[in-house]
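Only a single protein chain was left out; the remaining protein chains are all shown in position.
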């Protein structure tokens, strides 16, 4: 297998439930994105958490780290809410033998104008090319966990 | 002017605000829908309320009715949340000299798979053809205010 | 059955075949449009021709008329290329016991910005409401066969 994709929820996977008049985390949207793209590498998608990243606890983060460490695949993309993506990237710094790329979206993947599809293209490319390490792939840029912050007002990730 | 469109909010106009991690009623989406469709009739869009229809009060409804009565245009489409569309249609029964068509969406218009564009096509056609009266246009069907209910579980409007 | 839909091809159904480096008429796109819209009426879709409307012959038109006359359903929508839609509408004037609405698209339904979905909403609404006769539903307007022409430069249908 070339790539393992772990899905944790976030804006990326938010869908609308009319019966609740509300948005909720749905099934991993990365699946149709890769199908539509006609990718020709082997991958596996696993949904390990369905949370808005503001609700991800320390315990959840330990679980994510354990999940990453347990993979035999050396190339991993994690879809994740943007608000605490940096915290999860920092928690993952103990992973040293794999290429781990975190990616999210500012607009849900189901939206016509979402950044999700581009971001998945960007992140999967980075995962295939980069050597071991933990990276954040957002807004067409790659960041290390220690040098990035989300600029909530501008709606993008920036160097600190 | 051939058609006046009054927008009240609802799922139809829900957009995602990353800075709030939440969906909110945004600007009327009906505008780009009509532009994309290349319609060749004259129309005016007016946003008169921006509410989830569960939050529409009796006072709001009186305001909607007054707004409809104040129009000189005899053909009116109202975009409205689906949960209390029937109540607003009933409140509008005192309007007897205009064709009023209420329309909404089960999925926000900004979604790739939304029913909004089809519904607007259906509602504007009904408004142009039908004689005076108040109608609900949902799921490819036309209903009178007294004979329709929303089936929340099935996610559609049906005859009572 | 509430509605019969006869598909004849046209821009509406054009898809891209990479292996040919060209666009061709594909399967009827009206199917996913109605599914996405969540319509709650009964319908049947039948592909009777797959042609750019510039290639539709007199014989083809006779076949379309015969097909319409053979339907037991009294409400019929025909998807059709725009360039000779008027000619086909005129050929259908001998149909007097059914409501027949011709509809097409200026941009293929598979395009992000197509007018196809709105047009199908408009046409199906017109078919359900209008009494017997042959109509063209384009650009958010309804025309009789004798009073309409396609303005190719403006990219829309207009009264003669």
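Think of it as A, B and C in the order they're written, each chain with its own count starting at 1.
Throughout what follows, a residue touches a chain if its C-beta (ideal position, glycine included) is under 8 Å from a C-beta of that chain, and two chains touch if they have at least 3 such contacts.
In this text the structure is predicted, and so the values were computed from the model without any measurement.
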| task | For the chain that's been dropped from view, list the shown partners it touches. | result | A, C
| remark: Checked against the full complex, the residue among A:25, A:91 or A:120 that touches the missing chain is A:120
| note | Touching the unshown chain, chain A contributes residues 33-34, 36-41, 106, 113-115, 117-126, 128-130, 137, 139-142, 155-158
| message | To test your reading of the contact rule: which positions on chain C touch the chain that is missing from view? | response | 11, 14, 16, 18-19, 21-23, 52, 54, 81-83, 106-108, 110-113, 152-153, 155
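By definition in this document, only the chains that are shown with their structure count from here on.
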| query | Touching chain A and chain B alike: which chains? | reply | none
| Of all other chains, the one whose Cα centre sits farthest from chain C | A
| Between chain B and chain C, centroid-to-centroid distance (C-alpha), Å | 26
| said: Quick check: how many Å separate the C-alpha centres of chain A and chain C? | reply: 43
| query | What parts of chain A, by residue number, touch at least two of the other chains? | reply | 112
